[in-house]
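Working notes for the structure below.
A protein chain is absent from this complex, but the other protein chains hold their places.
Let's turn to chain A:
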Amino acid sequence: MYHKRFRADPLILGSTFVIIGVLIVFPFTLLFINSLKADGVFTFQNYVTVFQANRNYTALFNSLKLGFFTSLFSVLLGAPLAWLVTRTNLPFAKLFKTLFILPYMIPPFVGAIAWSQLLNRRNGYINSWAASLFGLEGHVFDVNTMPGLIWVMTLYLYPFVFITVAGALERMDPTLEEAARTCGAKTMRIMRDITLPLVAPSIAGGALLVFASTIANFGIPALIGMQGRVYVLTTMIYSYMRRGLTGIAMASALSILLMSISVGALLLNNLYLKKKQYTLISGKSMRPTKLDLRRWKIPILILAFLVVFVTVIMPFVSISLTSFLDAWGAKITWDNLTLKNYRYILFEYALTKDAFKNSFLLAISAATVCMVLGSLIAYISVKTKIRGRKALEAVSQLPYAVPGTVVAIAMILAWSGKYGINLYNTFWIILLAYIARYVAFAVRTTSASLEQIHPSLEEAARISGGSWLTSLKDIVVPLIRPGLVAGWFLIFMPTLRELTMSILLWGPKTVTIGVAIFEMQEAGYVQISSAFATILLVIVIVGNLFVKWLTKGKAGI
């Protein structure tokens, strides 16, 4: 007899499409429509208005300028460092490799706080030190300028270039260089004729990533640029939104502009440069011949240490030192050191306690929901033949390609009551934004593990009498568990310290760690924000070490 059994797969798989529709397609469509709507009619008016205002023009130009110079300097810093650690006999190369990636792990807004302490014109540590050393009046450096922005941005984003170039140099088939050597070419000639042209696409790819991340970054231009009245697109959108919902039309139009630039840069990378990078990979890894630095060894070692000192040690020392200060700006003496800032944020101040609670709750929920949703999407895309599966996967990647500011604006448009549901100023709108933005991570990590599972394993479970759900539970999930766990932490860590979206979505009861640090810094409570930032840094470092241990070095930095 034929039993009609309840089948779970169409329901679960079908609802995945619906959820992604509601979570991503709906808000982004609204964003697009809204940018074309003024006073209830379709028009290009908003775009016209955007370009009529001089400051928007300046913000766009500043974004492009900042993006261009940050990419340029990131290449000048990241590519030679990558070459040094992979292709020369630089001592401690392995350690330096980790240290050069370290800035990538530091939340950019924390870096911004550090550098405004070090280089601000009134009482920056370096300015005071230089002034007392050379007996100067006034300041030497002013971080709240375009060059200051480029400086800080480069220090935190150059790892993108470093990672892609080091990866390319490591994967590059060493026989390509050896072949040139047997042809009679000397080291420098090989660098010029073979190595450099072969890694050029990776350098360009890293530069484009830096460019896209620079113009999407909010923390650094907000904490460093706004004080000096240097506005970029993200901070301009933020300042429109500070006027409340009235600024949303302009913010939407600027968001579309911002989105087009960064998505354009990423598409260029994915469609054009990625293909060129593939030709390098040889499959088998052999140790490449390492260049002997000879008498340059010690000077270059000192230089490498200097890079670590400036990018990692100086900012960390600055922030943690400030966090122990009683009075900011006074001389650093034993009398001026205290633990009260920590006592205050950990035990006394309600706002910071709320921030801890909210951020942990948000990060745990977002990571969990993302993993469930993301693995379903990955499953559909990798393991089924459902029509539209590739579109589903592509849509799930969109919010991560788009700047966080844009995602937040889209969320506000969709969930502030205009369409029946009002989540504005609540925990839920932040959660939705986090999920939308980070589900891409979950899809990527799980589809990588799913691709390793041969379809016959699942088919064998079905033949043995298991339903789809049973085979999922007994076969697929246990096999991809390491990927799931790693993916969970890869979402938990960045959401815990998220600032860009939270700053546009938070309400009186939904302060997050990022927002709390940002607001205290903006309000001038420098020691308190430093103490909070120090705690955050410790969490981030411990968390990363934990992830690294958990995944045996595959994830984390």
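FYI, contacts are C-beta pairs under 8 Å (C-beta built on N, C-alpha and C of every residue); 3 or more make two chains touch, one makes a residue touch a chain; residues count from 1.
Convention: contacts and distances are computed from a predicted model.
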Options "TRAP transporter large permease protein", "Putrescine transport ATP-binding protein", "Phenylalanine--tRNA ligase beta subunit" or "ATP synthase subunit a": UniProt name of the undisplayed chain: "Putrescine transport ATP-binding protein"
Hidden-chain contact residue, picked from the options A:Gly21, A:Pro147, A:Pro197 or A:Pro478: A:Pro197
Residue of A:Leu72, A:Leu176 or A:Met226 touching the missing chain in the full complex: A:Leu176
Chain A residues touching the omitted chain (full complex): 173, 175-176, 178-186, 189, 193-194, 197-198, 279-280, 282, 284, 289
